[in-house]
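A single protein chain has been omitted; all remaining protein chains appear in their positions.
When the chains are written out, they are named A, B, C, D and E in that same order, and each has its own residue count from 1.
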Amino acid sequence: MSDRLDEFQAYRERMNARMAEIDHLGLKRFINLDTAAYADGALPARQKEMLGLVASMVLRCNDCIDYHILQCVDAGWKEEELYEAFNVALVVGGSIVIPHLRHAVETLDLARRKEIAK
Amino acid sequence: MSDRLDEFQAYRERMNARMAEIDHLGLKRFINLDTAAYADGALPARQKEMLGLVASMVLRCNDCIDYHILQCVDAGWKEEELYEAFNVALVVGGSIVIPHLRHAVETLDLARRKEIAK
Amino acid sequence: MSDRLDEFQAYRERMNARMAEIDHLGLKRFINLDTAAYADGALPARQKEMLGLVASMVLRCNDCIDYHILQCVDAGWKEEELYEAFNVALVVGGSIVIPHLRHAVETLDLARRKEIAK
Amino acid sequence: MSDRLDEFQAYRERMNARMAEIDHLGLKRFINLDTAAYADGALPARQKEMLGLVASMVLRCNDCIDYHILQCVDAGWKEEELYEAFNVALVVGGSIVIPHLRHAVETLDLARRKEIAK
Amino acid sequence: MSDRLDEFQAYRERMNARMAEIDHLGLKRFINLDTAAYADGALPARQKEMLGLVASMVLRCNDCIDYHILQCVDAGWKEEELYEAFNVALVVGGSIVIPHLRHAVETLDLARRKEIAK
Partner (left out) sequence: MSDRLDEFQAYRERMNARMAEIDHLGLKRFINLDTAAYADGALPARQKEMLGLVASMVLRCNDCIDYHILQCVDAGWKEEELYEAFNVALVVGGSIVIPHLRHAVETLDLARRKEIAK
């Protein structure tokens, strides 16, 4: 059975494939730069994913939140650690973040269910 | 000799003292909540300071950037780790973050000089 | 018959209940602080709801707009008064607010229909 | 067969008609000012539409992006020119713009298909 | 003796005079629309000034905050009422608003001192 996370990932993959067809060096380089920003370096990848998650929450982008939560779950962050990151984002960004907090909590629950079902 | 970081800290302390005189429960509680968000918990304080720094950079607030850089330096984060955080903020937030990146690099340099001078 | 306002309220209630299960003091306190910010005080609750509405419009958050419109209608604000608030938000926030203005006008119409149907 | 662009345009027209019923001079004037901002003047209309598109992308408003892409296609901008505008928006606005870039690429593809089908 | 509020007002007046020389109908109309948005109507002017203040705080624009605080003081809003508006802005906009809250508190203090000195 498919849920909104599956739909998001399918859409994301389809459009990323479509964008890869576009012959524009700047667009291609930006996508590569974006991927590289979360690779292991002086900071481990998992920590950078959490930074990306909090940045996405205060900038209030649900797709970005979903992407980084999935990466954070894969990277082994636990619920109580992610709730701490949610809290920093909420305090910095204010109540305008609350609808995105609801979304993030739901996404995290969906992601966990998928992990257990594996 | 005083620099812009000293001035920022003096202004911040003076206005925080002024705000503490204001008899409004909501304002007082928010300030407490803000402080509490960066205390040790399921995530260590130093990691939350770095989350706060990246959030401040993508939201483009120089005073918030200065505050969190000083906290991050106190918490023992090294230059190459902070540059990684700067990079995540730059990629997420885009070139509009560059003036704040300049500011952050300068603040970090100033903060290190103060540490050595101690 | 259910409309998008009913769905929004059902989702909001379900996720608020889910968030109430999360054992994180910071998150709980923020939610309480948010509720308290709109209680009667030196300014009446109804006036603060209108402030929350305009803040939500310039920050372009449809869920927040819906929530505050429902509160404003309950608090007795009339159409022509709410249109004035919409106008301030539009002028301050610019044409990027227009899609949220459309949403707000639709929400207000839906809310009035519900009131009459009571 | 109707797609999301048709739905967007139908909703937009319906709500614009609804808003035209509202007797508020400020709202009416703003809508007129918004229309006038994209008319031929010292800069041709087509160039201003592209400015509106980039502004909409960095401010991350999908409805505004759709509207300006349709106008840009009507005004004769070619794919490779629009990709350049997308790239400026991506670099200025950062990776938080990527979900809106996906949306914009999809909208442009849909708009072209409609043009060919005419 | 001149302070930062006097300097802001002098700069504002000088640049508004300079902008009035620019022969662009759109710019002129926007300025008029902005002024008209805060005139008495279905909502009294003083209430709209407070809406403008909260919008300015959550959008984090110090010049706009200063302008609306001066208007609110002229309109007779009392300290404890303005603190309530500050609190709504802080809760909606989050800790990123705190530097602007410090600025707003300082501006309000400066404005009161000027009133007494009259």
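By our rule, a contact is a pair of C-beta atoms (placed from the backbone, for glycine too) under 8 Å apart; a residue touches a chain by one contact, two chains touch by 3 or more.
In this text, all values refer to a predicted model and were calculated from it rather than measured experimentally.
**Student:** What shown chains come into contact with the chain that's not displayed?
**Tutor:** Listed by label, the shown chains it touches are A, B, C, D, E.
**Student:** Counting contacts across the full complex, list the positions on chain D that touch the omitted chain.
**Tutor:** Residues 33-34, 37-38, 41-43, 47-48, 50-52, 54-56, 58-59, 64, 78, 80-81, 83-85, 87-89, 91-93 of chain D touch the chain that is not shown.
**Student:** Residue by residue, what part of chain C touches the chain that was omitted?
**Tutor:** 58, 90-97
**Student:** Hey, which chain B residues sit against the chain that's not shown?
**Tutor:** 60, 80, 83-84, 86-87, 90-91, 95-96, 98-99, 101-102, 105-106, 109
Just so we're on the same page, only the chains that are shown with their structure count from here on.
**Student:** What chains, if any, are shared contacts of chain A and chain B?
**Tutor:** Per touch definition, common to chain A and chain B: C, D, E.
**Student:** Steps needed, at minimum, to get from chain B to chain E via touching chains?
**Tutor:** 1
**Student:** Which chain pair shares more contacting C-beta pairs: A-E, or B-C?
**Tutor:** A-E
**Student:** Just to confirm, which listed pair, B-E, C-E or A-B, duplicates the contacts seen in A-D for more than half of them?
**Tutor:** B-E
**Student:** Between chain D and chain E, what distance separates the C-alpha centroids? Give it in angstrom.
**Tutor:** The computed centroid separation for chain D versus chain E comes out at 32 Å.
**Student:** So the centre of each chain is just the mean of its C-alpha atoms; given that, what is the distance between chain C and chain D in Å?
**Tutor:** Spacing between the chain centres: roughly 27 Å.
**Student:** Counting only residues that touch at least two other chains, what does the list for chain B look like?
**Tutor:** In chain B, 26, 30, 33-34, 37, 55-56, 58-59, 64, 91-93 touch at least two other chains.
**Student:** If you connect every pair of chains that touch, what shape comes out? Choose line, ring, star, complete or other.
**Tutor:** Basically all the chains touch each other, so complete.
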